[in-house]
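Left out: one protein chain. Kept in place: all the others.
Here is chain A:
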Amino acid sequence: MLAFALRRVLTLLPLLLLVSVVFFAMLRLGRGDPALDYLRLSQIPPTEAALALVRQQLGLDRSLPAQYLSWLADAVRLDFGTSWATQRPVLEDILQALPATLQLAGAAMALVLLLGLPLGLLAALYRDRWPDHLTRALAFLGVSLPNFWLGFLLVLLFSVQLGWLPAMGREGPASLILPAIATATVSLCVTLRLMRASVLGVLGERHLVFARARGLPERGVIARHVLPNALIPPLTTLGLHLGELLGGAMVVEMVFAWPGLGRYALLAIGNRDFPALQGFVLAMTAVFVLCNLLVDLAYAWLDPRIRLGAKAA
């Protein structure tokens, strides 16, 4: 198991290195002169002398590979530079905003699991009866909903009309409910549909006939023979959904004035604050990759075929 974990981490490292090269190249190939952006953000008039000085200070006068290598040397020591706008270390700013985003995405993931999977099972067990029709109709609507618009609808209903929940901010668990629903809905509905299809697929298998024939009650058949197999397809897509939830949170945060990385990213984009932008995308990638790694490890732990198969291959 430890060997499997080590192997997975070792294959990730070159990939992350390549990702960082892509990020670096994109920032440098984009329009505009970073030195000019820096001066504008520092409110220094862009004279020739000031530009030359800044280019030297930021290392922009060196070749691109040299710039990348010095950035990388800092990055492996967790030094992601200083924000040009706030003049604070990027890592500090990100660590301040990240928990709010993780909380939102995590709550949304909990909704996907705790509602999507059971409702999918329910729909499959009541196939072609009203619970099935109802959940499917709602899921069909749900997969097409723009998350930020859903956020406004929720605020309109639960904050303005009913006054039950706060419309914005991050104070107490009640303020988490509406943003989490808005973030989760699309993934929840996709998971629900996949779970329904998966359960129906398993229900058609012949070993269930035997399980019933030897007198296992229906409840036992579902719990012991249907669920374990039917859960696999929806669970394998959880990693992808996590990406959707993290991305969705960026937009939903703006609706609810949720103080997470979305706001940080928007400020960085508006300011053309390159170190902040780079820090943002690296932080999100790190979270995404780490969670997917944990999911993989959990699989390998649950299913020996995966860790042994990986060794053979």
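To be clear about the criterion, a residue touches a chain if its C-beta (ideal position, glycine included) is under 8 Å from a C-beta of that chain, and two chains touch if they have at least 3 such contacts; residues count from 1.
Operating definition for what follows: contacts and distances are computed from a predicted model.
Comparing "Heme exporter protein D", "cysteine desulfurase", "MoxR-like ATPase" or "Nickel ABC transporter permease subunit NikC" against the UniProt entry of the hidden chain yields the protein name "Nickel ABC transporter permease subunit NikC". The missing chain, though absent from the display, is touched by one residue of A:A174, A:V209 or A:I269; that residue is A:I269. Note that of A:V143, A:L165 or A:V221, the residue touching the chain absent from this view is A:V143.
Which of A:A3, A:L114 or A:V160 touches the hidden chain is settled by the complete complex: it is A:V160.
In the complete complex, the residue from A:L39, A:V281 or A:A300 that touches the missing chain is A:V281.
For the chain left out of this panel, the touching residue among A:Y126, A:F152 or A:Y299 is A:F152.
In the full complex, chain A touches the hidden chain at residues 14-16, 18-19, 21-23, 26-27, 29-32, 140-141, 143-149, 152-153, 156, 160, 186-187, 190, 193-194, 197, 233, 237, 240-244, 246-248, 250-251, 254, 265-266, 268-270, 272, 277, 280-281, 284-285, 288-289.
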